[in-house]
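Take a look at the structure set out below.
Note that one protein chain is taken out, while the other chains of the complex remain in position.
Letters A and B mark the chains in the order given here, with residues in each chain numbered from 1 onward.
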Amino acid sequence: MGMFDSINISASALTAQKTRIDIISKNMANVNTTRSTGGMPYRRQMVVFEEQRGPSFSSYLEKHTNRFNGKGVEISEIVEDTTPFKLKYEPGHPDANEDGYVMLPNVDMVTEMVNMIDAQRAYEANITAINGTKSMLMKALEISRR
Amino acid sequence: MEVRTIRTINQIAPTDGLNKKLDGSNATQFGQLLKNALNRVNELQIESDEYKKLLLTGDLDNLHDVTIAAEKANISLQLTLSIRNKLVEAYREIMRMQI
Partner (left out) sequence: MYANFKNNIDLFNKVLDGIWLRNKVINHNIANADTPKYKKLTVSFEDKLREALSKSDSKLVKTHEKHLPFPVNTKDIQPRIEENDKFSYRFDGNNVNIDTEMADLAKNTIMYNAVIDQLISEFDKIKNVIHEGGK
């Protein structure tokens, strides 16, 4: 516990959203990558958010006292999107199969853009939360300044 | 010119207050009051110190706890000093009285 718990919670979210944006950028950069590991096209990656809780010996107790052990959020893992690859008819492409179809990454730019905006909005929300906490702490210090 | 006889002044009946015996119970009450107050001031100082320790080790939960405790201790100490000054002044005043 500590007086900076609130800020730690928001900071954890900033880290998580930043990672999410990094993965989104990677997806967008590789939207046309037909040669990736194993000779397959690039597979879209997604992040999995997971709530972080501190240790508590009894969740019943925690709900009924003012001991709050929430520690924000973290990216628990980065998984690959298992939706199938896109197929595009392009016979002249070096990676085209015998039917003339090229397997392209299962990355959809529109989806990535929407997720990017969502992640940015979440990032800004957590920044606002930190500023709010900061102003409260400064105000509490004012008591001893008089 | 008439000279009136001075009537004898009625004896002033003693009031109840003077009849009361001066016992030491009032003094002990006041002493107890002072002692309680000083204990309370001390308690506030100790509480403030505890919170300051928490602040230094980073275990403090609420920042306002330490500022409020410090302010409470501060004010109670100021009040005590102010009362002490007044008492000393009153004592000096009494000592200055010429009997």
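The working rule: a contact is a pair of C-beta atoms (placed from the backbone, for glycine too) under 8 Å apart; a residue touches a chain by one contact, two chains touch by 3 or more.
All figures in this text were calculated on a predicted structure; none of them were measured in a lab.
Visitor: From the list A:41, A:72 or A:105, pick the residue that touches the absent chain.
Guide: A:72
Visitor: I need the residue numbers on chain B that touch the omitted chain, in ascending order.
Guide: Per the touch rule, chain B residues meeting the hidden chain are 37, 40, 62, 64-65, 68, 71-72, 75-76, 78-79, 82, 85-86.
Visitor: Kindly note down the residues of chain A that lie in touch with the hidden chain.
Guide: Residues 5-6, 9-10, 12-13, 16-17, 20, 48-51, 62-66, 68, 70-73, 118, 121-122, 125-126, 128-129, 132-133, 135-136, 139-140, 142-143, 146 of chain A touch the chain absent from view.
We take it that only the chains that are shown with their structure count from here on.
Visitor: Touching residues of chain A toward chain B in the complex: what are they?
Guide: Residue positions touching the partner: 1-3, 5, 137, 140-141, 143-144.
Visitor: Would you tell me which residues of chain B are touching chain A in their complex?
Guide: On the chain B side, the touching residues are 58-64, 67-68, 70-71.
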